[in-house]
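The structure that follows is given in the form of structure tokens.
Yeah, one chain of the complex is gone here, protein chain that is, but the others are all in their spots.
Up next is chain A:
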Amino acid sequence: MDKPPSSHALNQSFQRRTFFIGAAQASIGLLLAGRMGYIAVAENEKYRMEAESNRVNLTLIPPRRGWILDRHGAPLASNRADFRVDIIPERVEDVQGTVRVLGDLLALSAVDRQDLLDRLESAPRFSAVPVASGLDYETFAAVTVRLPELPGVIPQRGYSRYYPTGPSVGHLIGYVGAPSREEYEAEPTPLLLTPGFKLGKDGLEKQFEQELRGRPGARRVEVTASGRIVRDLDTRDDVQGKPVRLTIDGPLQDYAARRLGLESGSVVVMDCRTGDILCMASMPSFDPNSFSDGIGRVEYQMLAENERVPLRNKVLKGLYPPGSTVKPMVGMAFLEAGIDPKETVFCGGGLQVGNRRFGCWNRRGHGQVDMAKGIYQSCDVYFYHLAQRVGMDAIAPMARKCGMGETFPLPVLSQFFGTVPDPAWKMQKYGQPWQSFDTVNATIGQGYMLSNPLQLAVMSARLATGKRVMPRLVYDETRPRFDLMGFSDDHVHVIQEAMSDVVNGPGTAGRARLPIPDVLMAGKTGTAQVVGLNISNGRTGPWKYRDHGLFTFFAPYDNPIYAGVVVIEHGGGSGSAYPVARDVMTFLFDPQKGLDALHALERQWGGTAQERLAADYARYAAAAGVDLPRPPDPITLARQVEAEARAAAPEPATPVPDAIIPREDPVASATEGTEE
């Protein structure tokens, strides 16, 4: 074909080539038809599923948390329906701008805004960060209207945790909060990323997390590619978490917490027939309501700076020398060792042992002292003398039997168990032999001896009943059968009578007598020295050098129903403790009478605990400004508080070199007590 083609040949070529083009076009058409048939028929199932998963979005509805109830079924922690706003950090385009707009809409302070920015930065990118809850409808609507310019902001109806008595239950119940990165990594379920979902961060809220949580509901919605919800398809309701019913008597808990007033201390009341813990108050405290939306920097700073450690649960993590409150227990050890309660010891203000003299708190002396007088007058010499005879190996086992040094099977995150010293313990710990002054110290609850308030309450209950009462926190209709302690009934009566005389007889706490006819309360005062006489007289001067005031009690004295303890940190002596015990017990038997006493006091103090906390906060916030360090997240905070509590336990690093010299007239503070 090298010669030039003719016109005819050219047309032939054109016809061939158009035919070729037409055939090529037709085959591409067939290819397209085949391809479409393959996608639409053979792969239809797959693509239909993908279209559905595009279209339908499953959102979880956070389950309503189970309530925490007191023994009467009244809520200590409940849920409040509210309007709330959350932010999902990874969907936010302009963090600063979003916080500014939200801040204006919600009227957030500068501090709140900074806190919010911190949380947005530290939270997992994909999980919801709470901005505000408990909003009224107008505010909520105002945020909703601005949504198109606020990507990542999620306003919704939901529930927030509500603690009606606030700080009164802070340490006991704990609080809830949005899951942290660590918690999500430990339990990577979608629920933890759901806006509005909170889990227990501390206390019983954390301990009973699985029971309280419930099952999330789900909502299937049709969404656009940009995530806008077009319509609801269907909804499965959530299953509310199970309630947890405690042995706590809510009104009593609140009363005790409020009655502690300006002091730093704890109150435990138990039912000694069942072991039910009726009240476990530790003050000052924090408001778990405000912790649930995240802990603000001002609030944290205020609580962290307070030397009365509002973040520590003092009932379980406060360790104190029990002071003279151990004397009934030591007396029981004497009785069990065969000492006749009628046997007398002469107290001339001190006891000569070898070439040493150990002083009684009463420098003038108590004269002839038998066991009853030894307890109600808290005569040190009586106990020094007989302790030398029976020895520490009779006293330490009795202390342990009564609950000192014991860890109780309670659903709490941690409890410190303190120290019951004996010769073997001292040798092991310090490598030094037991000295007679160590026994002297131990018989008056000083030296190495340390216990937490719950242990002291249990000790009181066990001595009062002669039964091995075990405390319990979860309500149970069944009545436990406690083992007997093995005390003879006569011995129990001796102790009951002697402890009744502390209050109702010629004892050290006459002003603790209950203003209730026919109900006699028995008790024992205790004053625990924190520093030696050379530093402080224990009653005035710097707060942290003042003596702890303690009071263990039970009532009625001859048929014990309730037993408990009041510990006032640095209260200046037992005189700070037993008025609290008296009012708390009064409230149990006659609530109105108890409340009248409290209201009079609260007028002096400037409101209830919750009101004072709010006022403190406002004052502190006004002074502090934004330039505060960032608060730790709840897990770190819990560890920090625990570590500080351990460090604060006054266990001596070196052996106690000598006998503690008891305060002269430790109960004198009763007459000039701060409360009255």
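We adopt the following convention: contacts are C-beta pairs under 8 Å (C-beta built on N, C-alpha and C of every residue); 3 or more make two chains touch, one makes a residue touch a chain; residues count from 1.
By our rule, contacts and distances are computed from a predicted model.
K.L.:
One chain isn't displayed here; going by UniProt, is it "Chaperone protein TorD", "2-hydroxyhepta-2,4-diene-1,7-dioate isomerase", "Peptidoglycan glycosyltransferase MrdB" or "Dimethyl sulfoxide reductase subunit A"?
P.N.:
UniProt protein name of the non-displayed chain: "Peptidoglycan glycosyltransferase MrdB".
K.L.:
Give me the chain A residues in contact with the hidden chain, please.
P.N.:
So the residues of chain A touching the unseen chain are 2, 4-7, 10, 13-15, 17-18, 21-22, 25-26, 28-29, 31-33, 35-37, 39-41, 43-44, 46-48, 50-51, 54-55, 222-226, 230.
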